[in-house]
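To start, the structure itself, in structure tokens.
A protein chain is absent from this complex, but the other protein chains hold their places.
Order of writing sets the labels: A and B. Residues in every chain begin at 1.
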Amino acid sequence: MGFGRPLGRGLLIVALALYTAFAASPFVWVFVLSLRTTTEIYADPYGLPLPPHFGKFADAWLGSSYDVYFMNSVAVVFSAVAIVTVVGAMAAHCLARYQFRGNRALYFLIFSTLIFPPQVTIIALFQILIEYQLFDTRIGLILVYVSLQLPITVYILESFFRRVPSDLFDAARIDGYSEVVIFWRISLPVAWPAISTTIIVNTILLWNEFLFAIVLISSDSKRTLPIGILKFMGDQSNDVGMVATGLMIAIVPVVAIYVFFSEKLIQGMTAGAVK
Amino acid sequence: MTGGSVASSPAVATSGVAAGPIGLRAWLRLSDQPFGAILGFLLPALLFYLAFTVYPVLLTIYDSIFRVLPNRPATYVGLANYTAVLTTDPTFWQAVRNTIIWASVGPVTEISIALLLALALYAKIPGMRFFRIAWFTPVLMSYVVVGIIWMWIYNYDWGAANTLLRFLGLGQLVRSWLGDPSTALPSLILVTTWMWTGFNMVVLLAAFHSLPAEVLEAAELDHCGWMGKLWFVMIPMVQPTILNLAILSFVGKMKVFDLVWVTTRGGPLWSTETVSTYVYRRAFDWNTFDLGYPSAIACIWFVIVLAGVLVLSRIFRRHQQLEF
Partner (left out) sequence: MAVVELIGVTKTYPGGTQPAVQGVDLRIEHGEFMVLLGPSGCGKSTTLRMIAGLESITAGTLCIDDLVINRVPARDRDIAMVFQSYALYPHMSVRDNMAFGLRRRGFSRPDIERRVASVADGLGLGPYLDRRPFALSGGQRQRVALGRAIVREPKVFLFDEPLSNLDAALRTSTRGELARLHQNLGATMIYVTHDQVEAMTLGDRICIMSSGKVVQIGRPMDVYSRPADIFVAGFLGSPPMNLLPATIEVDGGSHAIRLGDQRVPIPATMPASDMRPGPVIFGIRPEDMAVVTADSLEAQVATVAPLGAETILSLALPGVPQEALLRAARDVALRPGDHVRVACDLATASFFDPDTGRALSSRLSVGA
């Protein structure tokens, strides 16, 4: 494309640097705050963490039930992602490879729920979970999470399963393999890149999920991390230092995944938006 | 369509697992396909879908015509909830107004800034991979984290926003951003723009890269400098992508709850009340604890969101066919 003039390019880089500062500085600030005590922060909000108080992380973890919240999140998210991946892959495989009346209608129905505002299901889900004694249980939340992420999983995987050449299936059938084995040994391996992408994307989205968690869980021992942080913030909003440390605990897993899988994550989350 | 074997003749079903009457299988065009396997693959997903999506939606619609109170049988009220919401509830309309403003302004800012950023990266600025990764980061964060951080940024005394203004000598512009009804909503819109612009940028960049190079070369030979190429060729050709992003952003803002709940809870003075926060409040925070009323709101809102998506698609639909 060529911006010939160096001045033009220079200005451009300045503009981009400014935007990068805009995008990244909140995180940098939180990181810095997480290593300082609240007194230090109130004295000088923008000072450097000298000395850095790494011990605060241990305090937050043990002293404020962060370990409980974190573990709940891990359990819920891990289970939900595992289930939705299996269930979604099976459905996507079926919709992509077999033709039957209603195939497209079904796909469209599942896909269209992506634009449903959550209000239209949350009240009813609240009632349903209470009625079936799944309210305030991690299992109930897991089941709801699975249904939340099913549409996007099916959407991403369906187009991948389509790409497996039919000849592979025909050959396998002639060799006498059953449909289940075909799914397991042919479809899944081919779509593995997409599957790993959906796993990563679903993990991030559910890790951060807030509305359903706050409605469907009420006891502190079962709270997930986002709610836990909010409660923590509510109880000790003046203890900025500790809150910042808590935020960092929540951010770190996400950043870790991002650092290792940035390309996959970006592709997965933006999949289908490019036309 | 690709896929397994095509069922041609409608008549006799023969394949291995015989489950269900032959007539049903023929109607479903499953005559020579493995009915059992298909069912097995679809059933779990279908169950989840029916139990946790379809059923709740129906239940919400059902609830909306009742007064639903805890530990009491529901009383049928017909359309009373709807009329109450639409005619006697100023908070509802305030929430609708706020949400629609958010859902209109948000996409515009997010996409236009993203366009500029994507074009900058398309021009192969050095360090573009770093920029791309850095700008995408806000998308990954929980709204709780984002909300708390920005509450600190907007803090009147020591927050970054006011500190920066004072530092630049613009002290008179300092205000309590989230505490002032006239600036609360714009402040939150800025936060969502901060979050989502990176996402839009990544998508637009990919769209630009997928444009056929020869068409851009043809534009070059047609006497287009980079501005000409941008305006007459590149942006028109990514219009379908822009539409997708606009819909995604629009729907996302119509749903927004987390950010508001963490920062302002709909205040001050309902200036940031959105339909989701209002529904939540009336369903779970209210004294009367009637679930019918907020269900009615949810149904109305559902219709509005669908209408919005249809309108958006229709506006852009004329330019859809860009086969290349």
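The rule we apply is simple: contacts are C-beta pairs under 8 Å (C-beta built on N, C-alpha and C of every residue); 3 or more make two chains touch, one makes a residue touch a chain.
All of these numbers come straight from a predicted model, not from anything done at the bench.
S.K.: Which chains here would be touched by the one that got left out?
M.R.: Counted over the whole complex, the chain not pictured touches B.
S.K.: Pick out which of B:116, B:224 or B:309 touches the chain that's been left out of the picture.
M.R.: Of the listed residues, the one touching the omitted chain is B:224.
S.K.: Considering the complete complex, identify which of B:237, B:279 or B:296 is in touch with the unshown chain.
M.R.: B:237
S.K.: Touching residues of subunit B against the unshown chain: what are they?
M.R.: 212, 214-215, 217-225, 228, 232-233, 236-237, 239, 319, 321-324
As a working rule, only the chains that are shown with their structure count from here on.
S.K.: Just curious, how far off is subunit B from subunit A if you go by their C-alpha centres, in Å?
M.R.: 15
S.K.: Which part of subunit A faces subunit B closely enough to touch in the complex?
M.R.: Within the complex, subunit A touches subunit B at residues 1-3, 9, 12-13, 15-16, 19-20, 22-27, 29-30, 42, 45-46, 86-88, 90-91, 93-102, 106, 109-110, 113-128, 143-144, 146-147, 150, 154, 162, 166, 169-170, 178-180, 183, 204, 207-208, 210-211, 214-215, 225-227, 229-230, 233, 240, 243, 247, 250-251, 254-255, 258, 262, 265-266, 269-270, 272-275.
S.K.: So in the complex, the part of subunit B that touches subunit A is made up of which residues?
M.R.: 1-7, 27-30, 33-34, 37-38, 40-42, 44-46, 48-49, 51-53, 55-60, 63, 68, 117, 120, 122-126, 131-146, 148-150, 152-153, 158, 160, 163, 194, 197-199, 202-203, 206-207, 210, 226, 240-241, 243-245, 247-248, 251, 254-255, 257-258, 261-262, 275-276, 279-280, 283-284, 291, 294-295, 297-299, 301-302, 305-306, 309
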